[in-house]
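Complex shown without one protein chain; remaining protein chains in place.
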Amino acid sequence: MKRKALTVMLAGLLAAGSMSYGTIVHAKEVKDEEVSNAEDEQITLEFINGSAEEQYVAWLDEVIANFEEANPNIKIEIQKTSIDSFNQTVMTRFAAGDVPDLFSFSANDMDDMVPSGYVLDLSGSANLENYSEGMLDSFTKDGKTYALPIANDFMCVTYNKAAFETAGIGEVPDTWTGFLDACKKLQEAGIVPIASGFSEQWVVNGTSQTTYCAQVLANDGPTLASMVDRTNKFADTEQWKAFFTKLQEIYPYMNQDPFGTDQNTCYSMLANGDAGMILNGTWTVTNATAMNPDAEFGIFALPVSENAEDNVMPMCPPESAVAVAAESPHAEEAVKFLEYMMSPDSASLYAEKGAGIPIVKGVDTANLTGAFKDAADIMNSGEVKVISSKSFPSANEDAFINDVSEFFLDGCEDVDGALEILDTDFDNLAQ
Amino acid sequence: MKENKVGAISKGILFLMTIIFLFPFLICILMSVKSKQETSKGILSLPESIHWENFTTAMEKAKIALSMKNSLIITVCCVLIIVLVASAAAYAIGRRYNNRFYRFYETLLVGSMMLPFQVIMVPVYRMYKNLNLLNTRTGAVIMISGLAIAYSTVMIIGFVRSLPLELEEAAEIEGAGRFHIFFFIIFPLLKPILATVATLQFLSVWNEFNVSILLLQDEAIKTIPMQQYVFFGAYGADYNTAFAAAVIAMIPVIIIFLILQKQVVAGMTAGAVKG
Partner (left out) sequence: MKRFRKEMSYFVFLIPSLILFGFCIVYPFLSGIQLAFTDWNGISREYNFVGLDNFVKLLSDRNVVQPIRTTVIYGVGVTAINNILALFLAVNLSKKLKGKAFFKTTYFIPLAISAVLASFVWKYIDSNLFSEILGRSLMGRRETVLIGIIIISLWNNLGSNVMIYMAGITGISKDYDEAAMIDGANGRQRFFHVTIPMLMPSFTICVTLTLTSSLREFGTVLAATGGGPAGSSQTVAILIYDYMFKYSRAGYAQAISLVFMVFLVVIGLVLTKFFRSREVEA
């Protein structure tokens, strides 16, 4: 009896399993195909993409189509991942030795992935010539460059031109007094001066970055790295104190209950003219445009100084890029694709698609409109201040976001207290 | 008299809760037929016209036809395996509850339900890579079922224990084997709980994300929940299309629910006749 029972049990299991057996056979066939095609040098490159932005994906799809047309023997296979699962995917795959050929890469990955020997050195690439001095710093270590970026998102004020008009703001403010004045005018016109969707943590960070890039990093303040390794203390730094004072001053001009508002709502407020400004990255333009394609936006540097000439756009080297895995069996082809992806042609397409502001030299910016044209003009004019990295390492960043949030939630009253808490938290992390 | 009053109050609360529960669902539907611009006009604003294109965009971008097929195959296989394996195990444990070994195994099962998936993620990935099970439906089915049997088994044990022994003993005297007893006596009696287990597992496998994202990275075998993420970027999301995708993905789930609910009811009446 028992043997029968066992047999039937196993039969049941097998029956259920056999429904998916087709997959195994199929998978094997594909593998055989790959092997046989390899002789005809048919190659498939796997690219784990962590950037799910609508315009970016549309651009990437077209770049791949163009590349595959020019290189019929190479096929690019995109692995789409959401921002949340990207890290997890990349980490498990590298840890298990199942590496992709290309992958999205952020400046934060330098410390973990480069020492493990996972990232291919791109120093020989001719593409390096396409970047201005210092723009590859985030991806360079010991004179070797490990990743290539397409765009440079920088932190700025994005404003709705119609809203400024309604409030009677003739010119973009270029001093701090002017800025606060503009806020006041907007408020009097019944428009929310600054829309902040702090219910999403990265927005707290974005607004802070906009403020500290201008107030600290572009203002002869210490680098973030020196705050992390505790060479400098927040409480002892004038610029950081001023950073909190600035937040204190703009807080009354934010929407009611910023921590109960998400950024999507803020994009639509800005797009519909219910809000005047957003303090965050240049991607604000892309997202707000999607909410109302008819609205016109502009960008400017947060004018932290009373001296108009000092308020130039702070710009740090790009922090997200694409890299090639050192262990990729098709590294040569992967580099070929990467070079094509970051070529001036592709970069022009990037601008055309409205995905952002390309950083690659020799890009045709004639097609740019609105705020992107502003941004390109700013970049081309050279009226920028090149600053050091704008991002803390993840653990410090999270502590920083928490402390700044506390500061806002407590009504922006205790500047000294906020500096002190930051120092304590950073001390703990440094241990 | 008093009981009527209690009944009326209960009914009132029931209706109120039902309305509260339905409200967000209506917003989901509303979101799925609005354009981005219309969404920005307010939570309850109605669209000027129904934006069916959200659904077509969703179908295309999230590859819904393909991922729905994958999800269905994986879910059906998993549910079958889970119900079979778990009810068999629960039967053995429930009937041998005084035996230390079975009790210990139950303890292990309960313990395993507390396992944070991150703990076994890397080992599982390595193991699957070595066994060539990555990016196969078979592999996903095995892992998803394996992680779900504990929950289902623990759920059924209690019900097995509450079943009367007499029927089994009678059958045994008549010479029926254990296998016969299980399939022809126990299984029908467990129908209501098994239908519940099946429904709940159908749902949790349908929505399964952790294992799928780890083991199914090939675009061709991705499941519905994974594809729903394509609408979420780092700085913004395309919620209208995301909801359209969610609404489409919900349809098979609701159909299955209604079918299985019929089973629960049928099982109840059948059990009543036999008992």
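By written order: A and B. Residues from 1 in each chain.
In the analysis below, contacts are C-beta pairs under 8 Å (C-beta built on N, C-alpha and C of every residue); 3 or more make two chains touch, one makes a residue touch a chain.
This is a predicted model, so every value here is computed, not measured.
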> For the full complex, which residue in B:Leu22, B:Ile50 or B:Ile259 touches the chain that was left out?
Replying inline: B:Leu22
> Among B:Val85, B:Ile185 or B:Val230, which residue is in touch with the absent chain?
Replying inline: B:Val85
>> Which parts of chain A face the unshown chain closely enough to count as touching?
In response: 1-2, 5-6, 9-10, 13, 84, 87-88, 90-91, 94-95, 97, 111-113, 115-116, 118, 198-201, 204, 256-262, 265, 394-395, 398, 401-403, 405-406, 409, 428
> Considering the entire assembly, which residues of chain B contact the chain that has been omitted?
Replying inline: 3, 6, 10-11, 13-14, 17-18, 21-25, 27-28, 31, 42-43, 81, 84-86, 88-89, 91-93, 95-97, 102, 105-116, 118-124, 126-127, 142-143, 145-147, 149-151, 153-155, 157-159, 161-165, 177-178, 182, 192-193, 195-196, 199-200, 203, 206-207, 209, 225, 228-229, 232, 239, 242-243, 246, 249-250, 253-254, 257-258, 261, 264, 268, 271-272, 275
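Everything below uses one rule, namely that only the chains that are shown with their structure count from here on.
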>> Measuring centre to centre with CA averages, how many angstrom lie between chain A and chain B?
In response: 36
> chain A touches which residues of chain B in the complex?
Replying inline: 36-37, 39-41, 73-74, 76-77, 80-81, 84-85, 88, 121-122, 125-126, 129, 134-138, 141-142, 177-179, 182, 213-214, 217, 219, 221, 229-239
> Any idea which chain A residues touch chain B in the complex?
Replying inline: 1-2, 4-5, 8-9, 12-13, 16-17, 19-21, 23-24, 27, 51-54, 56-57, 77-85, 88-89, 92-93, 95-98, 202, 263-265, 267-269, 271-272, 281, 283-284, 286-287, 290-292
